[in-house]
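All protein chains but one are shown in place.
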Amino acid sequence: MSGNGFGHLFRFTTFGESHGPAIGCVVDGVPSRIPLAEADIQAWLDLRKPGQNRFTTQRREADEVKILSGVFEGQTTGTPIGLLIENTDQRSKDYGEIKDSFRPGHADWVYQQKYGIRDYRGGGRSSARETAMRVAAGAVARMVLDALVPGGVTIRGAMVRMGIQAIDYGAWDWDETKANPFWCPDAQAAKEWETYLDSIRKNGSSIGGVVEVVASNVPVGLGSPVYDKLDADLAKAMMSINAVKGVEIGAGFEAASLSGEDNADEMRMGNDGQVKFLSNKAGGILGGISTGQDVVVRLAVKPTSSILTPKKSVDRQGNEVEVSTKGRHDPCVAIRAVPVAEAMMAVTLADHLLRLRAQSGGF
Amino acid sequence: MSGNGFGHLFRFTTFGESHGPAIGCVVDGVPSRIPLAEADIQAWLDLRKPGQNRFTTQRREADEVKILSGVFEGQTTGTPIGLLIENTDQRSKDYGEIKDSFRPGHADWVYQQKYGIRDYRGGGRSSARETAMRVAAGAVARMVLDALVPGGVTIRGAMVRMGIQAIDYGAWDWDETKANPFWCPDAQAAKEWETYLDSIRKNGSSIGGVVEVVASNVPVGLGSPVYDKLDADLAKAMMSINAVKGVEIGAGFEAASLSGEDNADEMRMGNDGQVKFLSNKAGGILGGISTGQDVVVRLAVKPTSSILTPKKSVDRQGNEVEVSTKGRHDPCVAIRAVPVAEAMMAVTLADHLLRLRAQSGGF
Amino acid sequence: MSGNGFGHLFRFTTFGESHGPAIGCVVDGVPSRIPLAEADIQAWLDLRKPGQNRFTTQRREADEVKILSGVFEGQTTGTPIGLLIENTDQRSKDYGEIKDSFRPGHADWVYQQKYGIRDYRGGGRSSARETAMRVAAGAVARMVLDALVPGGVTIRGAMVRMGIQAIDYGAWDWDETKANPFWCPDAQAAKEWETYLDSIRKNGSSIGGVVEVVASNVPVGLGSPVYDKLDADLAKAMMSINAVKGVEIGAGFEAASLSGEDNADEMRMGNDGQVKFLSNKAGGILGGISTGQDVVVRLAVKPTSSILTPKKSVDRQGNEVEVSTKGRHDPCVAIRAVPVAEAMMAVTLADHLLRLRAQSGGF
Partner (left out) sequence: MSGNGFGHLFRFTTFGESHGPAIGCVVDGVPSRIPLAEADIQAWLDLRKPGQNRFTTQRREADEVKILSGVFEGQTTGTPIGLLIENTDQRSKDYGEIKDSFRPGHADWVYQQKYGIRDYRGGGRSSARETAMRVAAGAVARMVLDALVPGGVTIRGAMVRMGIQAIDYGAWDWDETKANPFWCPDAQAAKEWETYLDSIRKNGSSIGGVVEVVASNVPVGLGSPVYDKLDADLAKAMMSINAVKGVEIGAGFEAASLSGEDNADEMRMGNDGQVKFLSNKAGGILGGISTGQDVVVRLAVKPTSSILTPKKSVDRQGNEVEVSTKGRHDPCVAIRAVPVAEAMMAVTLADHLLRLRAQSGGF
């Protein structure tokens, strides 16, 4: 339990720095005989890949994943799955400034304080590069969920706010999230965001955003009270993503403003003899356990502090300096958080699904 | 890792139901020779105790904690600390309705689905009664922090919003939190809340709230990237508290609306040769590691669904029913979440402090 | 993971010192709807209870276990099971000598070195008193195994060697283990041991022994390669018992002397279409996974160093002293290890059974 892994029964552990030779992970606990090929993982990595449009960082990585173990003749064997992605874009670069000065809002200074040493190249371990392995592990988790849950589990993410510009929930269209560079489910908002973000990008500034992830067809019963609640583990999963500063489930912070009458999700019997909820303020989780409704999580992503405007900082020698980021960076890192948040939803659900299998009642 | 414990090196595991003979916990991993007496724990339990005014549940519990092990001659011995509180208020009561009908918004239905059995008396394990042991474990964690951190760590909570009524941050006064029944740091707001909540209470309704917890004098370096980040563990800790639906760190969801310029916490050198941050949008955590600034966490607490107004539900036999709660209940459960959130902050910090000791650099 | 718990999915955590007010444990991860009553646990505790004959310590404990949580109307609810035993035999005693002098072969000195403090009364946490909670947790594990494995799992222990006097395996009779005070399966040996141990006891000396535990009707597939092998976890479980200095599986150390021909367990098809092994040198475990044969573990228990003969030691002040134990103590602590070893077998199997349920193949 040393910090670089997530999950208990479905557990993955990542390694790798931004500018080292490779990044990788070990996915342990995957049941056997689940279909898995590199293409199943690559598909999700391709969706995450930066540099595909002018709104995400121009780093160009092939991001080709290799399965090194745990799969035999197209199926998992129950042994750990080793995954590796070589870093191809390690252009020699002048890190002089980053090497000695600490970028405000980055992990630079605090890593130096904690460890007395840091791999300053591209942010080292604190780089968003690490999230590629989350997406890879998430792809494996999706295969597990699809194999073990009848009908499969659908996990989709969207960006629902960019800066102060929120979407219209009434205009939600999942297909639209694939049609614009923002994972925006509202076509009209997407258009406005394009102009908005172009202006931010040109000014060398940046902006935050809110991401929503929805899991559908989640089995009833995921979550282990009282500390390993499904929502508690989701909160940890999401808050562990770079730049995330807030997490909410269902109505979330809005619930704090509601009365008990308005917040209750009433229940009726459906024609199929199954209980139906008349609303989903709970976001699919009650008492820490999934109810079978959509699990809905939102996360707040801060703006990157890699901006053109010089900001006050200090260097290793204790001198006061001004730091600005000249290279091209993401004007809105929330965009890239979407597939990562989907992946973290997938691994959290897969982990709890295995726990449910272990500890379901003796009946 | 079966769901009822929290923490790794400082780890506590709780047990007990609302109406069983007792609740208790084991606190493991406490270093030796830390002063600890029952009174050190009792003091915090007394602050949490419900029934002290008309705004919290009228259940009357003595909540007298007993230390059963791990302390010798007033000091911890390094062995596990067993804590026990007997349940004294288990009045025989007619649970007929709760026994068979599921209260909307409660864990009743989902426990029944997951486990095929539930202790319906007072909510059983999902009752807020369990949080007494969190407060007890938190009290031990405070002793650890105070013993190991020069100057001690101060952890204080406040309620900053009740329903739609927010405090004025400019009027913040920590002393005020002890002077009103709401942990409200704004004297004026506290007065208004009294009227507001009285009206809600009399109507048999309920309302949500937002709680803020601040830890001061936190050492630099707490948090283990990239999954056991301090903020990730705090998010899990807070989201595991009953009725919490959202967690944010520092600027939190507001950060999603900010530009990079506005969100950056600039750094300068202080007169004492130490780095000073000029703001604290980060809430004391960068890259998952504490910076030495105040650690600031806010949580959204939903309104209890135990209300007088009948709501649509179902019973165990699959009949559609209406459920209302006649007994007296908390009109705003966020109030009782304050000391619990403080406690979860304490245990999370203590756990990461021990990890820092273990893994601090070899230099 | 702070040292006082065992198991992952079926996990128990104990607390309590020899002369504190009580000992207890939390058993977490038990599936719901498994029958459980205090009597199910008490029965095993009664078998373990010391002071029942002249060959075990004369401490008299009622050892009455109370279930504090996790059971409702005679069945487990899936919530943690809190167990408590009050210490009734805490006669005021002069600990003067033990308080300041370190008994050779005991944990006294090393606890003092590690923790800088120790509860010296009766050995504190290092006392065999703690093993009562192992037996209690083992009783719960047996209920889990019996509920989830068709036909139940039978776990029986025996003492197979006392000092240099080994049993005749040809004379093995399980019923005999209940008929003598040594859990000896060989009636003839039991008689000889009685004389042998009487003489040791009268001389104020002590002797070691070897315990064998056999689990029958174990499902195929328990054990998670490559570090959480079933035999690896059993080795840890057994070596964690007080005074145990060696553990072996199946042929054990004898296997080191065998040729590959003599050590192989050949396989044939049984009339029932199931694979049969023609021998069990492996002790029921291959590659870390149970084969369905009897799981056979043996443990070496050292003689207690609480003896009448004075031995050289030191005291807290660094003076050289002689220490002898005047009170009555166990001449052969291996006897009391038998039910404890059975219990540790039960919890290890239960833990791996739950893991098998979680991670069994997706087919």
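Labels for the chains are A, B and C, by order of writing; each one numbers its residues from 1.
Quick note on the criterion: a residue touches a chain if its C-beta (ideal position, glycine included) is under 8 Å from a C-beta of that chain, and two chains touch if they have at least 3 such contacts.
Source: prediction; values computed, not measured.
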Checklist outcome for this item: The chain left out of view makes contact with A, B, C
Item to check | Absent-chain contact - pick from A:29, A:138, A:250 or A:303 | outcome: A:29
Next on the checklist: Applying the definition given at the start, please give the residues of chain B touching the unseen chain.
Outcome noted: 1, 8-9, 29-34, 76, 78-79, 144, 147-148, 225, 354-355, 357-363
Checklist entry - Which chain A residues touch the hidden chain? => result 1-5, 8-11, 13-17, 20-26, 28-29, 32-33, 66, 68-70, 72-73, 75-82, 84, 114-119, 124-125
Item to check | Residue ranges of chain C at the interface with the undisplayed chain | outcome: 1-6, 8, 14, 102, 104-107, 109-111, 113-117, 125-126, 130, 161, 163-164, 200, 205-210, 220-221, 224-229, 231-240, 245-261, 263-269, 273, 275, 278, 281-283, 286-291, 300-307, 309, 311-314, 318-320, 334, 355-356, 359-361, 363
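We adopt the following convention: only the chains that are shown with their structure count from here on.
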Checklist entry - At the place where copies chain B and chain C touch, is the share of residue numbers found on both sides over half (same) or under half (different)? => result same
Next on the checklist: Centroid of chain A to centroid of chain C, CA atoms only: how many Å?
Outcome noted: 45
Next on the checklist: For chain B, give me the residues that contact two or more of the other chains.
Outcome noted: 1-5, 8, 14, 114-117, 125
